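The next block holds one structure in the form of structure tokens; read it before the comments.
All protein chains but one are shown in place.
Order of writing sets the labels: A and B. Residues in every chain begin at 1.
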Amino acid sequence: MTTTALAEPVPMRAAPGPEGSRLPRALLFAAVLLALLSLVRVITGADDITSSGTVGASLRLAVPIGLAALGGLWAERSGVVNIGLEGMMILGTWTGAWAGYQWGPWAGVVAGIIGGALGGLLHAVATVTFGVDHIVSGVAINILGLGLTQFLAGLLFDTGAAKALGGGPRQSPPVDAIRTVSLPVLSGGEIFGWRSPDALGWLERRHWLLASDLAGLLRGLTAGMSLLTLLAVALVPITFFVLWRTRFGLRVRSCGESPYAAESLGVSVYRMKYAAVIISGGCAGLAGAFLVTVASPLYQDGQTGGRGYIGLAAMIFGNWRPGGLAAGAMLFGYSDAMNLRSGGESVHALLLFVAILLAGIAVWQWLRARRLAAHPRAADGVVDRRGVRGAYLAGAVAITVAALLLIWYWRSDTVPGELVSFTPHLTTLLVLSLASQRLRMPAADGLIYRRGEER
Amino acid sequence: MSDGVPGWVAILRGLGPRRIVLRVGAPFIALVIALVITMIVLRAAGVDPFNAMSSMIDYGTTSSSTVEILNRATGYYLSAVAVAIGFRMALFNIGVDGQYRMAAMLSAVLGGAVALPAPFGQILVIVAAMLIGGAWAAIAGVLKVTRGVSEVISTIMLNAIATGLIAYLLNPARLAEVRPGSNNVATTPIPESGRVPGFELAGGTVFGLIVLAVAVGIAFYVVINRTRFGYDLRISGLSPTAARASGVDSRRMVVTTMALSGAAAGLVGMPELLGASYQYSLNFPAGLGFTGIAIALLGRNNPFGIGLAALLFSFLDQSSDVLQLNDVPKEIVLVMQGTVVLTVVIVYELVRRFEIRLQQRAVAADLAAGRTIAQQEPTGGTA
Partner (left out) sequence: MPNDEAAPAVRLTSITKRFPGVVANRDVNITVRRGEVHALCGENGAGKSTLMKILYGMQRPDEGTIEVDGAEVTFHTPADAIARGIGMVHQHFKLADNLTVLENVVLGAEKLHGIGAAAGRRIKEIAAQYGFDIEPDRLVEELGVGDRQWVEILKVLYRGAKILILDEPTAVLVPQEVEELFGNLRDLKAEGLTVLFISHKLDEVLSVADRITVIRRGETVATVAAAEVTSRRLAELMVGSELPTPETRESTVTSDEQFSVAGLTVLSPEGRAIVDDVSFAIHRGEIVGIAGVEGNGQGDLIEAIMGMRPVTAGTVRFDGADITNWSTRRRREAGIAYIPEDRQRYGLVLDRPLWENRMLGHQTRPPNVHGPWIDRRGARADTTRIVKEYDVRTPGIDVLAAALSGGNQQKLIVGREMTGDPRLLIAAHPTRGIDVGAQAAIWEHLRTARAAGLAVLLVSADLEELIGMSDTLHVILRGRLVATVDVNTVTPEELGSAMTGAGPDGAAGPDGTAAGGPGGGGEA
């Protein structure tokens, strides 16, 4: 079989220029969404949808997804599709917990990174050295990662001292948590043992339109932050800097865009790909370590819950860019938080939110169709009939789904927990269906590169 | 000259002895490597690997194990065929797992609700399962061709959604009932007349639908190798660009192939449902879809190879039970299976490249020696 790329975007010009130029638009967009959420909260009374607790949980849940997405970014920017992130993350949870319960959480973090990086190394050996289809190799690593950790857990956590500490065939002994910090004065952090006021918390509890939502958002991002969360968040700009502003990053990206061009300029493509895929595995491993040191205090079988795959989806959603994937990870983290926290009611309120959003999209598509129909293209004076039809169709689908959601919203009080459980996955699917065609992946992503064998 | 003999003879001749050895030898090499790695892991875990292996073989070849292995392999085989159908077109159906569970659950409900005389009830359930599996998989196909969403991601997401939906539906308030005396929740059992009896073998019962698995394998072989549709499917997998230029409608092909793959996936749960459990419950076997991927890769997407691979995996699963008694976690089998997949794909890739180089050299040598068709009978076909 030939290599399958992870998205088949229609070739389209991505807006050139640095990340920065897109920031104002992104901020405006975020502000509009927050306002809408706030409105929905006031209407429905589901205060949890913008509470600091939800936001904090979103961030905690977004971190492993975001780290996996960063892992995906590193690999795919070098031209290697890494569906094995899930397996590398699993390896990270096991090695992280194994080192963590013995020598403390930070040792676990380091061990998690190493565990994931070993998985990355294996992927690199298979895909780069032996030229195996990237997805096949990734799937094999997922199978292997799962099997190996289950075997090792049975072998090492279910015996002797580990067992005495609470380990078992499906879980490790507990790992100490990593220290958390809160911002003083605003979010009630401590200064030299003095507990400062929690201004944002006070504001949030007033449940005012917008003000309380904003307070909830900020407090969620500044209160009870694990140090590892801070580190993970910092990795986003760090990755951007390394990939786009350093010589190493340029070389990695050139391998993903045109490995034979890179080769002809003396870049060692194999070495770059190896480095990038190992870093990729390291990120996934760190995500795994995060799960055992921050998200929960131990290794459990099945703990990753497909976050590696969702991370990959977040990266695609983010158009293979660090800022975008961070936004994608937050989105998935938020839908995951909905699932974990008061679940049913919040998701029920979000039905209204999504319905309004879809209605807005429907209006926008309808206007677009009218504009396309009224104005022939300047280039040749032809009306783009297909475009018009497509816009009307998209508008019709959006309004129908919006209506169905509204009916669901009115006819029920809550969404059953089983359905809430796949909110992140459904979100992934919907977001990708809406966004995939606007994306641009690295030109040589997923292609097998053999040194000196350009056709 | 090659016109007088049957096609397969000519093809074997064309392959030449060296390539036949490569074809058959590659999986063996991969298996041996995987075996050695596993033994090293066992050794490192403080177990005598030879002892462990021999006890596995002893236990795996008992007659009760044989029945169990055959039954397990039936599901594995169907699952791997479902994956292989996609693979032959370079489509990655990771969603076989969700597809077969959706299909088994909903068709179990149907089978429990409708009582039809002997062959019709079974046919109804089986056809329904194929349709449900096919429809669930087709979602990924449609998303791929209309929205450009990779089937790899979408089928993974659809697996999670299927899990949630099944949990939602498998609820006493909806399509299921609580079994008295246990906390198991299950669908209404399929009536006696709707079940498929098994064969008695060595004191156990082999699934009757093992026959279905064999039929699916034969159909897969014939369709892929002997029909126009199969040709279109294969070339779409090998070179999507050439397929498109030759007139294959790639969009329709993607949806059709996904639907067929899903239909085959729909069958995965049938031997168990109609031959043993007669209901879909919380402990219906799950995860067969992922094993299917590994088996399809090991079996080279070839119906016969998949059969051997399914038996092998089933044997490993079954015989690993004995390891637990020797204080070895039985998950060592998962390690071995993962290693097999990885070594297999690497060895196959190396062999594939070696084969092409071998042929290029052979062709050049033949041409240098003047052994060409054109020169043998220069006036042959023009009359």
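Heads up, the rule we're going with is that contacts are C-beta pairs under 8 Å (C-beta built on N, C-alpha and C of every residue); 3 or more make two chains touch, one makes a residue touch a chain.
These numbers come from a predicted model, not from an experiment.
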Practice item. Identify the residue among A:Ser258, A:Gln300 or A:Thr414 that touches the chain left out of the display. Key: A:Ser258
Exercise for review: Check the options B:Ser182, B:Thr241 or B:Asn326 and report the residue that touches the missing chain.
Suggested key: B:Thr241
Exercise for review: Spell out, residue by residue, where the missing chain touches chain B.
Suggested key: 1-3, 7, 10-11, 13-15, 225-232, 234-235, 238-239, 241-242, 244-249, 352, 356-357, 359-367, 371-374, 377-378, 380-382
Exercise for review: Extract the touching residues of chain A with respect to the undisplayed chain.
Suggested key: 10-14, 16, 245-247, 250-251, 253-254, 257-258, 260-268, 377, 379-380, 382, 384-387, 440, 442-443, 452, 455
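Criterion: only the chains that are shown with their structure count from here on.
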Review point. When the C-alpha atoms of chain A and chain B are each averaged to a single point, how far apart are the two points in Å?
Key: 31
Check your understanding: What residues of chain A sit close enough to touch chain B in their complex?
Key -> 1-2, 4-10, 83, 122, 126, 130-133, 135-137, 139-141, 143-148, 150-151, 153-155, 158, 169, 306, 309, 312-313, 316, 416, 418-419, 421-422, 425-426, 428-429, 432-434, 436-437
Practice item. Would you pull the chain B residues touching chain A in the complex into a rising list? Key: 41, 45, 87-88, 90-92, 94, 143-144, 147-154, 156-158, 160-161, 163-165, 167-168, 171, 237-240, 290, 293-294, 297, 301, 328-339, 341-342, 345-346, 349-350, 353
